[in-house]
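Missing here is one protein chain; the remaining ones are kept as they sit in the complex.
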Amino acid sequence: MTLEEVQQIIDNGPYLSWLGLKVLDLGEDSIEVKATWRPEWVANPKLTQTHGGILAALIDFGADFALVKNIGRPVPTIDMRVDYHRLAKPGNLIVKGKVIKFGKQFSVSEARIYDEAGALIASGRGTYITAPAPEAAK
Amino acid sequence: MTLEEVQQIIDNGPYLSWLGLKVLDLGEDSIEVKATWRPEWVANPKLTQTHGGILAALIDFGADFALVKNIGRPVPTIDMRVDYHRLAKPGNLIVKGKVIKFGKQFSVSEARIYDEAGALIASGRGTYITAPAPEAAK
Amino acid sequence: MTLEEVQQIIDNGPYLSWLGLKVLDLGEDSIEVKATWRPEWVANPKLTQTHGGILAALIDFGADFALVKNIGRPVPTIDMRVDYHRLAKPGNLIVKGKVIKFGKQFSVSEARIYDEAGALIASGRGTYITAPAPEAAK
Partner (left out) sequence: MTLEEVQQIIDNGPYLSWLGLKVLDLGEDSIEVKATWRPEWVANPKLTQTHGGILAALIDFGADFALVKNIGRPVPTIDMRVDYHRLAKPGNLIVKGKVIKFGKQFSVSEARIYDEAGALIASGRGTYITAPAPEAAK
């Protein structure tokens, strides 16, 4: 799967499109993506920080799509964990996903989110169904 | 904090408003909320399932706001876990949050998401800063 | 699977035996077990609290064995989360496991640990492989 094909999957997905994701780099077991800030991301209008649910979506995306070049498709998430390290001020975010363990039945990946100044905003990991069966049921 | 005050916090928050959250019930250690489906929630346009990042945001919201009546304000999330049980078809979702342990420094809450037919879609839990200090930095 | 059969699995397992586990109750989607304190459980000799790794083992056990009556055997753990609520003083512990979602491929269960006075010490949840295939490898 090429970077262009991954970008097309994103552009076809309503929520991934809404997150304004642009693939910057695609490796055998990694991905780097930019997410484009939008005003709807704000949690508390006084603090103007990006909502944790947006960060969780980016962790899930980054961990999942770190597998995509090798597996050939986005895969269903079984579960995930997100750790919040800093409040994210308004601005684009960089997501870096990396595979921890490829497995026949399921795989584990991690992702980290940075702001444009390079500060670590959040990190996490998830477990993904990578069995060949195309069934998406969980 | 009353149900109306909680609804106002939601209505003032850009992302919580975007999730179309309506508080149905507010207890001492629990909350029940309806989230209003919108087309941007769709992950894969063929499967039309709601994206896991939306579900993660709802788990975080439900677990956090289960604490709100007792603590008197929404609190910063330290970390959370989400388990995905079923694909969510287009439609509104019901989120039920419940406190597991109130603590002086931080507290643990859980949440479950159901579709309108009552099927369990996702569940999870998070840890929240409930220390009196109003500092939101993590 | 009967309570006696579950107790026999425990008694045949070196680590489960070492934890001194006695099944108190076995339900369709639940289990209650007593763990017998031993001096090796202590983390810090000044605080005398039970080590978090013992509590993690009990969470994993309780969540796994809540599935055992229905599935007919203990199942491999994919991943788990543990939340620590209070220091556990020397003494036996009660573990209560409960299934959150039975699934064909994998299932999610939770467990809570109480001291003998009924205080909540720790809680958590895990994902387990419940596919019929007897392969334990992951």
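As written, the chains take the letters A, B and C, and residue 1 is the first residue of each chain.
As a convention for this text, contacts are C-beta pairs under 8 Å (C-beta built on N, C-alpha and C of every residue); 3 or more make two chains touch, one makes a residue touch a chain.
Everything numeric here is computed off the predicted structure, so don't read it as measured data.
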With touch defined as in the header, list the contact partners of the absent chain among those displayed. A, B, C
Candidate in contact with the missing chain, chosen from A:Ser30, A:Thr50 or A:Thr127: A:Thr127
Tell me, which residues in chain B touch the chain that this view leaves out? 78-79, 81, 103-106, 108, 127, 129, 138
By the contact definition given up top, give the residues of chain C that touch the hidden chain. 12-16, 18-19, 39-45, 47, 49, 51-54, 56-58, 60-61, 74, 76-87, 136-138
If the hidden chain were put back, which residues of chain A would touch it? 81, 83, 85, 100-101, 103, 108, 120, 123, 125, 127
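FYI, only the chains that are shown with their structure count from here on.
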Superposing the C-alpha atoms of chain B on chain C takes a rotation of how many degrees, nearest 5? 180
Shared numbers divided by all numbers used: is that above or below half for chain A and chain C, i.e. same or different? same
How many angstrom between the C-alpha centroids of chain C and chain B? 28
For chain C, what residues touch not just one other chain but two or more? 81, 103, 108, 127
